[in-house]
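After the structure tokens below, expect a handful of questions from me.
With one protein chain removed, the remaining protein chains of the complex are shown where they sit.
Moving on to chain A:
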Amino acid sequence: MDIRFEQVDFTYQPNTPFEQRALFDLNLMIKEGSYTAIVGHTGSGKSTLLQHLNALVKPTKGKVMIGDRTILPETNNKNLKPIRKKVGIVFQFPEAQLFEETVERDIAFGPKNFGVSDEEGKRLAKEMLTLVGLDESYLARSPFELSGGQMRRVAIAGVLAMEPEVLVLDEPTAGLDPQGRKEMMGMFQKLHDERGMTIVLVTHLMDDVANYADHVIVLEKGKIVKDGTPQSVFEDIDWLKEKQLGVPTAANFAEKLIAKGMSFDTLPLTAEALADDLLKELKAGVDL
């Protein structure tokens, strides 16, 4: 399922003294099966953009096409549920959305809203809980007695249980320890690779962008300033530094090697790519 934005504008509280424009004439395309990363400073409109992806807000101008549905400014708020089922959003700090008595019921809450039976809900809860790395003993526990990291997992499982085609993640690893962060990113990667899930990731971590994404959208003040593959976006390191967006660690290191006289065919973005390139150079007999 593709998601397409055509000349999308969005203004908060239009026609009031508190009017604030958040998105300016956005054109973008999220292809089915892609892993898209959206980066930009705080307040660049990333979260506003996210809410357009499953019609939580409607554009004030332009149109958003989600699969075969088109969302226009005048689109009725009814019958948007099918879209919400197909596009699951994990918001920032999703542990704040837990409310049920048990983990099982909380995970099954989403699917049940979309008409899934109790049995099926239970099955999904069990499956998703293992998927996010917790065992079945957690099913009967209250979500409020879990640790922060476990709550986060349960919340994510609750979104995954709706079996969305597109998974939108707003800084899913913020506030997690390095191990948890790695596990979680690995899990999303697996969902993308094995189940063909389309993933949209909002993040400040350029290493994650370089490691996982195949498409990057850079937002600034509500406008798209760059859009392309990670390679093409990260190519211009000076531009990134000027925009204070951060550079992947590997690319940063490669840049230092270039300053010392080394050369690469393409700028390596990940540790693996850097290691491969260095190995090649070594084999070619270059004296480091």
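Methods note: contacts are C-beta pairs under 8 Å (C-beta built on N, C-alpha and C of every residue); 3 or more make two chains touch, one makes a residue touch a chain; residues count from 1.
Assume contacts and distances are computed from a predicted model.
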item: Among "Cytochrome ubiquinol oxidase subunit I", "Energy-coupling factor transporter transmembrane protein EcfT", "Na+/H+ antiporter subunit A" or "Dissimilatory sulfite reductase beta subunit", the UniProt name of the subunit that does not appear here; value: "Energy-coupling factor transporter transmembrane protein EcfT"
item: Chain not shown: contacting residue from A:Leu56, A:Leu131, A:Val225 or A:Leu257; value: A:Leu56
item: Residue of A:Gly62, A:Gly88, A:Pro172 or A:Pro268 touching the missing chain in the full complex; value: A:Gly88
item: Listed residues A:Asn27, A:Thr70 or A:Asn113, member touching the removed chain; value: A:Asn113
item: Interface residues of chain A (partner: the chain not displayed); value: 12-13, 16-18, 51, 54, 56, 81, 84-85, 88-89, 91-92, 94, 96-99, 109-110, 113-114, 144, 158-159, 162
